[in-house]
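What follows is one structure encoded as structure tokens, with my remarks underneath.
Here the complex is missing a single protein chain, while all its other protein chains stay put.
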Amino acid sequence: MPIDVAAAVVANTRLSDEYNVVALDAPSIARDALPGQFVMLKPSAGTDPLLRRPFSIFEILRDETGQPAGVSILNKRIGVGTRMLFDVQPGSHIACLGPLGLPFVIGGSPRGPDALPSEAWMIAGGVGLAPFATLAEMLVARRVPATLFYGGRRASDLFYVDWFERLGVRVILTTEDGSRGERGLVTAPLARALAAVSTDRLLTLYACGPTPMMAAVAALGRKHGRPVVVSLEQTMGCGLGGCYSCVVPVRRNGSAHFVRSCIDGPVFDSNFIVWDELHR
Amino acid sequence: MPIDVAAAVVANTRLSDEYNVVALDAPSIARDALPGQFVMLKPSAGTDPLLRRPFSIFEILRDETGQPAGVSILNKRIGVGTRMLFDVQPGSHIACLGPLGLPFVIGGSPRGPDALPSEAWMIAGGVGLAPFATLAEMLVARRVPATLFYGGRRASDLFYVDWFERLGVRVILTTEDGSRGERGLVTAPLARALAAVSTDRLLTLYACGPTPMMAAVAALGRKHGRPVVVSLEQTMGCGLGGCYSCVVPVRRNGSAHFVRSCIDGPVFDSNFIVWDELHR
Amino acid sequence: MPDLSVQIATLKLANPIIAASGCFGYGVEYADVVDLSTLGAVAVKGLFLKEREGHPPPRIVETPSGMLNAIGLQGIGVHRFIQEKLPELRDRRAVVIVNICGTTIDEYVELSRILSDAEGVAALELNISCPNIKEGGITFGCSLAGTFDVVSAVRKATKLPIIPKLTPNVTDIASFARAAQDGGADAVSLVNTFLAMAIDVESRRPKLSNIVGGLSGPAIRPIAVRMVYECRQAVKLPIIGMGGIASATDALEFIIAGAAAVQVGTANFVDPFIWSPLIDGLRDYLTRHQLSGIGDLVGRLDTHARDKAWISS
Partner (left out) sequence: MPDLSVQIATLKLANPIIAASGCFGYGVEYADVVDLSTLGAVAVKGLFLKEREGHPPPRIVETPSGMLNAIGLQGIGVHRFIQEKLPELRDRRAVVIVNICGTTIDEYVELSRILSDAEGVAALELNISCPNIKEGGITFGCSLAGTFDVVSAVRKATKLPIIPKLTPNVTDIASFARAAQDGGADAVSLVNTFLAMAIDVESRRPKLSNIVGGLSGPAIRPIAVRMVYECRQAVKLPIIGMGGIASATDALEFIIAGAAAVQVGTANFVDPFIWSPLIDGLRDYLTRHQLSGIGDLVGRLDTHARDKAWISS
């Protein structure tokens, strides 16, 4: 059950001149949040900009006793709202609605441990890293070996690499300019790894990033017979199923239908997505 | 010639839970500003709220060498824009257009010293104090004995009293609840003083405050044959004569006309104002 | 305790706050965040007879203090609505207004018949004003004869209160309110969205897949209030006002201008918990102004002081 809190900004950590992490004081959202869920943030009071913006829950913040105290978001400055969040002052308050959306499923149910995959690969492009910190924690907690394929434009666009490694996640990096990791797109090492991995491993792929990247990962998954779970990013007016703005084309009983990605997603089995028709 | 600067907020000094002083870094505006002039501030970027707000120039701020470095405004929180200015963070920037409007005249011309009054009385109600700090400095500099009649609702609504006294201004206070100075309205001690002052003193009254107060001062001035200069507060869309929103009814050649208070004011000879028709 | 209830024909609202059609899904989506029975009513998403997929994304664009939408009336159709949504709405004791759309008068009539037989429908809102689909709807809403014809045909088909929803994209909205009244409407609701568009200048393409869409949100409020005020002077029918309401003060503007009840659309996207502050805000206002009921406020705009012109020529 989502709630709306006027969350105090606990910290605004600049990672680069485009990326920052905003830590929000929101214990009740933090308590309920599951990996892959998101929040809708109102970047400023007033009516310009009018709408909230969707952000993956990046980290669950905990107090000294380990209790959930808040959530952070990994923000990439691309427009008016993300610029406001880039500049947000600690101490100010941001309306934060969540947790929203369907979480990642590992194995059977989002909460239960049944039928875990024997291995999980996360494929992140740019800010698509955001949903994977909490997913990685859950994978590690359930002892599922986890790998992160993480691509960015350049070395300075890659964050939290140590964090994932400390957690025990194997990390494979790519940058478009070759300044860190392999030069090129993240799908290249992924393709090689898919070709190499033993077919009797129960492997699940999780992808989040630019739509073309997710489409490419979905195609690779299909080719190698591996399930690919994607977290889609569509413009969202409400996040609660009210406006029908966030629809994605999903194949169901043979024909395609528009499905609301805020409540029937943002996490989808990539096989059901009609990738050619997905708005980019 | 007005200019528009993205002025850095140097300080936000809270005076009470309604009043604050915002110090702005704006040397070129400070250099040109004359007592009674105003600036138009944009309380926030974006289009809500859309319009700038007019504020009297309260103080001319100076650097160590005594050079004009900026201006301050005395802000009273009454709505959306003044609330934003009440909460403004030092280091942030505010678009500041000015100096605007006609300044107070002492004697003949605003700049020249000719025909100074032998005495000047300033009558301030509430935030109407704002234009009198710079006027008082000018009066003192020109050795015109100055008195400030200053009324507020209660003691905690009176500010800068010491400041005026240190400058050499005689200060007469009233509060509606009697918590400081005389109990009642500022017009009461003013009326008594007007009755008492010798008729051969060349006395000019300057009034700024709520419209009913200014109307009452204008009436007292008329009754006692003393010139009253008022600084009017009308809603202003532009501050530059472009929109015709800020008009006040002025008698001219026997008939009444609407005159733009941003460029033909905000300072007016009270005798020309059609007080009954002035919007309050 | 002031009385917030509103009666419009047989439609009884506990308070004048209604969730606007298309901005609240089928209502059930919001059951987790608001007790549906506390709302005056819920106007569900526009329904055709059949299922519709609507327009491809992008379907919304943010604009200054507003948003454009061109959803294209994606929907599950009246039959699935009755089967899949209405029972839950009934269980949750929501007062349900069904917003219906057709491409022909016969479709409106058939929808009305079907919904009259369904249990738990409190009123019908006739959407003759959706700017986002080419066929039907707006062709009725932009013609006085069309408005009259749809309303009077539906009037014959149902005993449910019927509320034609008027488009603001006309020269004289009051004449449309009159046409609706003449056709036998029980109330009118206004406004639907303003036909508008936004262009991405870098690609030189429309930002919406449908090229044009409907503008809603606070940006349009002053126009909508004026339209309610004009209709109030033209018809006796109760008016349900909307357009950019985001606070109790905004709702009061519409009520004072002449609305018996109001709908809230876009603001629900921004704040899905807006409902109880809205309702409480109305109650507080009535208490503060010592009014016994919301009805005492409807249309009580005081233009007296404004009627005197001064030196204005």
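In order of appearance the chains are A, B and C, and numbering begins at 1 in each one.
By definition in this document, a residue touches a chain if its C-beta (ideal position, glycine included) is under 8 Å from a C-beta of that chain, and two chains touch if they have at least 3 such contacts.
All of these numbers come straight from a predicted model, not from anything done at the bench.
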Quick check: which displayed chains does the absent chain contact? A, B, C
Sort through C:S21, C:S65 or C:N99 and give me the one touching the missing partner chain. C:S65
Of C:A31, C:I105, C:A153 or C:I223, which sits in contact with the chain we cannot see? C:I223
Against the hidden chain, chain C presents residues 50, 52-56, 63-66, 68, 72, 142, 169-171, 194-199, 201, 203-206, 208-212, 215, 217-223, 225-226, 229, 244, 249, 252-253, 256-257, 285, 300-303, 305-306, 309-313
List the chain A residues touching the unshown chain? 47-48, 249, 256-258, 277
Write the list of chain B residues that the hidden chain touches. 1-2, 4, 42, 47-52, 95, 97, 234-235, 237-238, 240-249, 257-258, 263, 277, 279
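Quick note on the criterion: only the chains that are shown with their structure count from here on.
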Chain nearest the overall Cα centroid: C
State the pair of chains with the top count of C-beta pairs in contact. A-C
Computed over C-alpha atoms, the centroid farthest from that of chain A is that of chain B
So what's the Cα centroid distance for chain A and chain B, whole Å? 55
Residues in chain C with touches to at least two other chains are numbered 64-65, 218
Which chain A residues reach two or more other chains? 47-49
